[in-house]
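Dumping the structure here so I can ask a few things about it.
With one protein chain held back, the other chains of the complex are shown just where they sit.
Showing subunit A:
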Amino acid sequence: MKLDSKIPEGHISEKWTNHKNHLKLVAPNNRPKIDVIVVGTGLAGASAAASLGEMGYNVKAFCFQDSPRRAHSIAAQGGVNAAKNYQNDGDSVYRLFYDTIKGGDYRAREANVHRLAEVSGNIIDQCVAQGVPFAREYGGLLDNRSFGGTQVQRTFYAAGQTGQQLLLGAYSALSRQIGLGRVKMYNRHEMLDIVKVDGKARGIIARDLVTGEIQRHSAHAVIIASGGYGNVYFLSTNAMGSNVTAGWKIHKQGALFANPCYVQIHPTCIPVHGTNQSKLTLMSESLRNSGRIWVPKKKEDAEAIRAGKLKPTQIAEEDRDYYLERRYPAFGNLVPRDVASRAAKERCDAGYGIEANDTNEGVYLDFSSEIQSKGKQAAYAKGNHNPTDAEVTALGKQWLEEKYGNLFTMYQKITDENPYETPMKIYPAVHYTMGGVWVDYNLQSTIPGCFVAGEANFSDHGANRLGASALMQGLADGYFVLPYTVSNYLADEIRTGKIATDSPEFVEAEKRVQDQINFFLNNNGTKSVDYFHKKLGLIMWNKVGMGRNAQGLTEAIAEIDALRKEFYKDVFVPGSADEMNPELEKAIRVADFMELGQLMAMDALQREESCGGHFREEHQDAEGETLRDDENFSFVGAWEYQGEDINKEVLHKEELKYEFIKIAARNYK
């Protein structure tokens, strides 16, 4: 198979415009004759479904949640990037493009990323027009803040709930189309397979999660916007229902899966507390604007803290190791996520962790300096040039509350500690997956007619995603890319007519789904789905996590393979097929996670370099920084399914060419 990325000719800044101008169109009178399926209603899915419905196509949208508004984009906290340069600090489309390529450690496609930067400004215009209440300054104009890996303020936000506000914006656009009858919404439905006819995507098989009914839905194009696969680790910041099933099922039907080993481990999450824990909670990266990360300089202090004999507030300033500021003075606490995560792991592995859990894994995120400086500013702004310490502290806390109130409350509810008084304890956790289904420039997978958008595809973030770029990509794909590229594909479908659902292909796909469900319900093993999911998660975290090496990865591949066999032999799924059955839903999802987990380890093993979130311990410099191997690994690794034995998957390489950015070692020092 030859991978054709279909990147248009021409200068980087003209590619998208020229391409758009030459894509085929479908006339308005023909659009109602064409059906499009959208799976997932997060930022990418909801925006795509709304846009295509608005254009006049017949859209069917699916989500497994009880409402499209609950897709996990809702949980994104910090913000959305856009090259507006409202702060007049030197931002531009080029800089956003450059920062994103560099942030991704030179493993993303130039043309895709430039397009993303080009449309970023439209996202903000669009959202404001939809009534998204972004944070504003007193003058009434939009406010910005900084995120990791940048030296400008280009992040637009709505307190710590930016994802919620953007998703509700997209949901409102989608609701409008549902109300107008242009989108038919299927809540509590899960896509369980894709249907191909003559090689083209022609529909899906879905299960009604309330009645258990297996349904056939046909369409002229299928868009998968089902999110990322972080839940392969069991513990992650993803929602409990987030899963890879839609993406994995199309992989098994011929869509290549790219860079599965690129996983983002986010530096600032609340540390693990116990074995019954079900998920990890993120503390937004925006907090690194105001918080300073540290561990004690002396090991004995760290030990005393873990033993409960010492409080962090008792550690003198000179005994604190602000390790990010020490190692990366140019970016300090705002280095990219992968760098900050590894640095935390390095300190904890060396014995300086402060959390009293099994692994001692935790570091401090401290707001005391910010309370002082912002408190002083606030006092001055009120004309008080000689504020007392108490006044400064009170004003500083007030400032923090206004900026991050919901995050501080969330932290306090979970940990029972007050972050205004004592530093937050944080540790890295699995957050986002840069890898995903391989797509070309048009976001089309290797199955014609099957498009993949948002986190579910691999396209824009290389080996590490910068903060506030996921929201940007989701909306860019759905609002501003797919309406053009899907129409281009559909232009050849205006004569096709309705796709029948009684063809052998639909029958066969439905049988695959039915067989899998019957298998699980009749297996009558002895262990729950979660038992296996947790085991898989531990293997992934320990061996395919923040630090990876050939030995661990080889072991992981064999262990996952063995675990999968045990899973099929011994899993117990209660209940029946014709009712709401959450255990059955989980079993189907975990089956796919098992296969993907193995592929992730294989991908990490073949990538004999360190880049972004993929850190091979064999490939680091004297200071522990990543060592890329551009000569041998400047490619997208896209895997082709070859049947049940995942070890037989075949790797295809799409070479990455950098024509407009000079490739260099990533340096945040």
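To be clear about the criterion, a contact is a pair of C-beta atoms (placed from the backbone, for glycine too) under 8 Å apart; a residue touches a chain by one contact, two chains touch by 3 or more; residues count from 1.
Here is the rule we go by: contacts and distances are computed from a predicted model.
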Options "Molybdenum transport system permease", "ABC transporter", "Mg-protoporphyrin IX chelatase" or "Succinate dehydrogenase / fumarate reductase iron-sulfur subunit": UniProt name of the undisplayed chain: "Succinate dehydrogenase / fumarate reductase iron-sulfur subunit"
Which residue of A:27, A:129 or A:390 touches the chain not shown here: A:129
Hidden-chain contact residue, picked from the options A:281, A:384 or A:516: A:281
Which residue of A:7, A:23, A:142 or A:310 touches the chain not shown here: A:142
Of A:273, A:298 or A:652, the residue in touch with the unshown chain: A:273
Options A:81, A:164 or A:610, residue touching the unrepresented chain: A:164
For subunit A, residues in touch with the removed chain: 47, 50-51, 54, 65-70, 72, 74-75, 84, 86, 119, 121-142, 158-159, 161, 163-165, 168, 171-173, 175-176, 178-179, 185, 187, 210, 237, 239-241, 273-274, 276-279, 281-282, 356-357, 409-410, 413-417, 479-480, 483, 528, 530, 572, 574-575, 579-580, 582-583
